[in-house]
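Then we have chain A:
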Amino acid sequence: MKPESRLRKVLTAGQFAVTAECGPPKGADPEAVRRKGNLLKGFVDSVNVTDNQTGVVRLSSLASCAILREEDLDPVLQMVTRDRNRIALQSDVLGASALGIRNILCLSGDHQSFGNQPEAKGVFDIDSTQFIRLVRQMRDEGTILGGDKLTLPPELFIGAVENPFADPRSYRARRLEKKASAGAEFIQTQCIYNLPYFKEWMKEVRDLGVDTKVFILGGVTPLKSVKMAEYMAKNVAGMDIPAEIIDRLKGVPSGEQKKEGLKICIETIRELREVEGVRGVHIMAIEWEEAVAQIVEGAQLLPRPAV
Partner candidate 1 sequence: MTGASKGRPFFPRAMTTMEKELSFAIFFCQQLDPDQDVNRRILEKELGPRIRFFPLPCSGRIEALHLMRALEAGADKVYVVTCPIGACRYQEGNLRAKKRLEFAQKLVEEIGLEPERFELVNVASLGPTSVDAIARDLINREHKLAASPLNTKKDEKK
Partner candidate 2 sequence: MITAERKPLPEIKESISPYKKILIVGCGTCVAECASGGEKEVALLASALRMDAKKEGRDIEVREITLDRQCVYEFIDQLTALVDQYDAILSLGCGAGVQAVAEVFPKIHIIPALNTTFLAQTKEAGLWLENCRGCGDCKLDYFADVCPITRCAKGLFNGPCGGSKGGNCEVDPETPCAWHLIVTRLEESGRLGKLAPVYPPANWSKKEGKGPRKIVREDQRH
């Protein structure tokens, strides 16, 4: 059967989409990818595979996506411009499509200085927005940069990310608009903890009419503990965790914090469903893929639609 993007079908059918994140292992272990993938199977529509996230070397995103395809999952290939120049990017885009991968998420990537190869040369030949436009050109016009014709264009549903909580805040909705005009079709946002602020941002997005141009999936990450919340609030730039969230976790015994974290996550998803222009949710349960099933179930997003 010809592979198709399940994510695209769910979204275009007007269903509230659910995606989750799968971090590949730090080794040549295909079973680890399968195991994580199968934890998500039936609970999500598509699975994002991170691309050497935070600059830490892992099994390649492209290979992991190919493995997930074998497991009959719909992978979202994350690809960063940090590690590849335009020659490698275009080549891998073609490779992904040839392997039956149907979704791509274009990112610039975390700076190499954060990871375990801080002495690496960052490539950044093109940036994420230029990459979005490039994939769109390859797919829709069947050409690469410079105009050479492709024998067969890639078939990819094109995504991008946006962080509503980073600075300068006044420019964030416009930046999303720019990614949309570059050709992004779906957007996954940074983790949302500050709902009132997110709602304000969504209003700006709607005022610009961007919500009708792209499918916006709100990002959520269940908090495991007060420690994790405090660490993220303090050390991850562009992460906005309001004091009320941390206080709420503090208010329960440490053994109950995981449960409370899941509860917060589920409540967030329920609220996100009510926000006009939010078309799905992207669950980033960092090294806690088991949580996804509980979250999806708790948020009453089961069963996933048959498309």
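On how the list was made: all candidates are chains of the complex that A comes from, given by their letters.
Keep in mind that, in the parts below, contacts are C-beta pairs under 8 Å (C-beta built on N, C-alpha and C of every residue); 3 or more make two chains touch, one makes a residue touch a chain; residues count from 1.
Worth saying up front: this structure is predicted, and the values here are computed from it rather than measured.
For chain A, the touching partner in this complex, chosen from 1 or 2, is 2.
Of all the residues in chain A, the ones that touch candidate 2 in their complex are 82, 86, 108-109, 111, 113-114, 122, 124-130, 133-134, 145, 161-163, 166-168, 170-171, 174-175, 177-178, 181-182, 190, 237-238.
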